[in-house]
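Below you will find the structure I want to go over with you.
Every protein chain of the complex appears in place save one, which is left out.
Each chain gets a letter, A and B, in the order it is written, and its residues are counted from 1.
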Amino acid sequence: MSDVIEPRAGARAGAASWGDRLLRVAHAGGLLLVIVLITGGASLFVPNFLSPFNQFTLTRNLGVDIIIGFGMMVVLGLGHMNLALGAIGACAAMVVGFCLQTLGLPIPLAIAGAILAGALLGALNGVLVVRTGLDSFIITLATASLYFGLMFILTRAEAFRDLPADFSALGKGRVGPYSSFLVIAGVVAAGLVVIFNFSELGRQILATGANRTAASLSGIPVNRVIIVTHALSGAIAAIAGVMVTARLASALPSIGEEWLLPSFLAPLLGGTLLAGGFVSVIGAALGAILLSVLQNTLVLLNVSGFWIQFFLGLALLAAVGIDRWRVVQTQKRGTPGR
Amino acid sequence: MSALLAVNGVSKSYPGVRALDRVNLSLEAGEIHALVGENGAGKSSLIKILTGVIAPDEGEIVLGGAPMRFARPRESLAAGIAVVHQERNLIPRYSVAENMFLDRLPTRSGVVQHRQMQDDARRWLDVLELAVDPATPVRYLSVAQMQLVEIGRALSLQSKVLLLDEPTASITEHEVERLIGILRRLRDQGTAILFVSHKLEEVISLCDRITVLRDGQNTADARPLVGMSKDDIVTLMVGREAAVTELGERTATPGQCRLELSGVATAAGHEGIDLKVHAGEVVGLYGLVGAGRTELAKALLGAYPVTAGSVRVDGKPARIRNPLEALRRWRLGYVSEDRKGEGLILAHSVTRNTAITVWHRLRRAGGLIWGAIEKAYIRPLIERLDVRTPSLDQAVGNLSGGNQQKVSVAKWLAADTRILIIDEPTVGVDVRTKGYLHRLVWKLADEGTAVVLITSELAEMIQLADRIYVMNRYRVVGDIANSRDYDAMSGALMQIIQADNDRRVPPATAPENRGGKHV
Partner (left out) sequence: MTSSPLLARLLRIEWLPLLAMAVAAIIVLALISSSFFSTYNLFVMLRILSVTSLVALSQMVTIAIGQMNLAVGAIGGLVAILFGAMLELYGVPIPLAVLAAVGVGLACGAINGWLIAWTRINGFIITLAMLSVFTGLNYGITKSIPFYNMPQALKSAYDSYLGPVPMILFIPVLAALGVGFILNFTRAGRHMLAMGGNPAAAELAGISISRTTIFTHVLSGGLAGLAGVVAVARLGTAEPTIGADWLLASFAAPVIGGAALAGGYVSVIGTMIAVVLVILLENGLLLARTNPFYVQFFLGALILLAVMFNQWRARRVAMRVTTRRVVSP
């Protein structure tokens, strides 16, 4: 028992204080500023940036990226990870393909089935984490392999390509010059804002993420919260899987293979803590926007696709580096004697 | 006389707390210097500054005439300051020897010489008369043995300055005597020793000079101990005004029996626990560290299954599997002894920390919880408990220890608990808040709550409790009404424990556990 606040606790403790809230607003503001600068620069200097086609593809990819980021963000709120996000997305894609092509179910039912499947797979992650008491990292690493493998076995790695035209039309929907995927992302974002700010579940998730023991002793059913959160993450991954299926007009088993990096990038750029206990829905969306715009601009500038991953890595480093710099600055101000 | 180690005007602040306020300390070669103060007075902060764990905001540290700045522990080690910290700092899977020599593993052409290290360790263990094989992994040792290993490590450094933070907290009387002999010898050889302890008898018999901290400030600065009495030191520690009881009289009016345990055994190791707590009563659970009090509280919350006997709440048999059931169904709450680790979510706001027990009641249409409703619900409580916070949105981590403790009590008041177990309510709390919390405990009982009080502070127990159960080795070994006469009660309580120890344990079989001394 130390009789002072640990320095680390002190540094972390700011999460909801006014000063820190300001910092967070500044963080979101900073992100927004960078986005505006890049978008402005691209609009002025990059030839095809503002073309309707580019605006459409940009926002269509963006819609998916935002949702992938949300899928990771909800478990980050617990201080957990979900490395099976991509695998669940792929499974959901195959479920929707199977329902539409093989079973011939109506589109809403097929989508509901896919989301349900995603939620179940996510819940299974949660159950395994709770029952074994093991790190979510290793559990979801294993289930990622398990789910991918199972899906490959069941589908024999064959894609569903004969999807109804009405379904693939979902991927072509427009709102003005933008893809209707943005609307879906907006709806999911609104739902998450409600969950994390105006619901019991959101409060329970963050409490469990910040201090599981304290939450449990305060009467929070932490195990149930963990399972529900992982199910939510799975359901969100499934939504992204269905969207990609609609965009590609076919359900491919390779969907989701590239989700790992963006799923972490968006929330982390947006200020969500890896340690749990704090999430920023708007931040994650802004993080995804920054990524998509950056990626799009680089493509238009004829930067080889091969280099884009390099820049994304640097972006992540820069984001966490700036965060670190801010903390160091705060400490310096706090301790003039040093 | 020039000091070997001097701390001049050192201050350290955390958000909401001034842990150290221009503190001085001067340690000379060849003296044993006591550093005392209540929990939260700033002793640990001072030690952490001296050992490079944290940096001071202002002030200087002078070692051997040269100003020092320690950015990390290894720098202070290298400068010749050896420490035994209050918490155990050992690598569980590593051997005793390796833990002692971790920072200076002997190597021959790059190869670590485990055997040589064990021989070296043996010498220091012999000095302490600790009969363990230096090759044993420390995770197989008892707490007392671990503490001795750490003392051995500090001795083996043969430093000019030796800091001991509560070195006798968990070792036996015999080992304490042995240690005191060693420290005296080191003093005569010219080592400067800083001895931090709660045990004032030890301080008086061992130390030459004393520095006292209260609320982060010096109330004594290197004062010679000659002629000082225990009461003098207590007055310096707590202040004259607070040393006197101001709670007044209390007559308990017990109502119905709220909580009844009969013949309860738990997976934690409790056996045959019988106890009754009535509405309107403050029942103390007294015992030494390790007596199983906190574990009993946790067992009531479902952390350890009850394996025999019965638990009844308001006369109904209660099988409590988790804290949620305890709270919702049986209206039983637990204020944890570990405020930062188990009691509070430091990073979250006062509002969320207080409302956490009642979120289910605050749901409105569509299951939504509006922040305004949440705040309106808890605001009266926060005001009633006089929690000093700039706003309800403030992170509790930024509040002072006393205000944090109030918040960790407030969440149970929010939920209208009928049975409240309060574990070490005033650790790390300033004197004023302490008095406030004491009055609060009585007030809650007067309002009909059945209060179970767990505290290691004898004075607090005797002041507050109506009835005291004495626990020892996971059993209830005594049940006495509290006369609130300190001398009579403290004697009676210790006698019960001593009698139980004599009765149950042949000394030869359990050497390491005898010394669960208390403060």
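The rule is simple: a contact is a pair of C-beta atoms (placed from the backbone, for glycine too) under 8 Å apart; a residue touches a chain by one contact, two chains touch by 3 or more.
Please read these numbers as outputs of a predicted model, since none were measured by experiment.
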item: Contact residue for the chain not shown (choose from A:V36, A:L109 or A:A157); value: A:A157
item: Candidate in contact with the missing chain, chosen from A:I38, A:L105, A:V130 or A:L146; value: A:L146
item: Residues belonging to subunit A that touch the chain removed from view; value: 128, 132-135, 137-139, 141-150, 152-153, 156-157, 260-261, 264, 268, 274-275, 304, 306-314, 316-317, 320-321, 323-324
item: Residues in subunit B touching the chain absent from view; value: 51, 53, 72-74, 77-78, 83, 85, 88-94, 98-99, 102-103, 105, 107, 110-112, 139-140, 153, 268-269, 473-474, 505, 509-510, 513
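The criterion applied here is as follows: only the chains that are shown with their structure count from here on.
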item: Where subunit A and subunit B are represented by their mean Cα positions, the distance between them in whole Å; value: 42
item: Complex contact set, residues of subunit A against subunit B; value: 1-7, 9-10, 12-18, 20-21, 194, 197-200, 203-204, 206-207, 210-211, 213-221, 277-278, 334-338
item: Subunit B - residues contacting subunit A, complex; value: 11-15, 17, 19, 39-45, 48, 54-59, 86-87, 301, 322-324, 326-328, 334, 336, 338, 340-349, 352, 356-357, 359-360, 362-363, 367-371, 390-391, 393-398, 401, 411, 415, 427-428
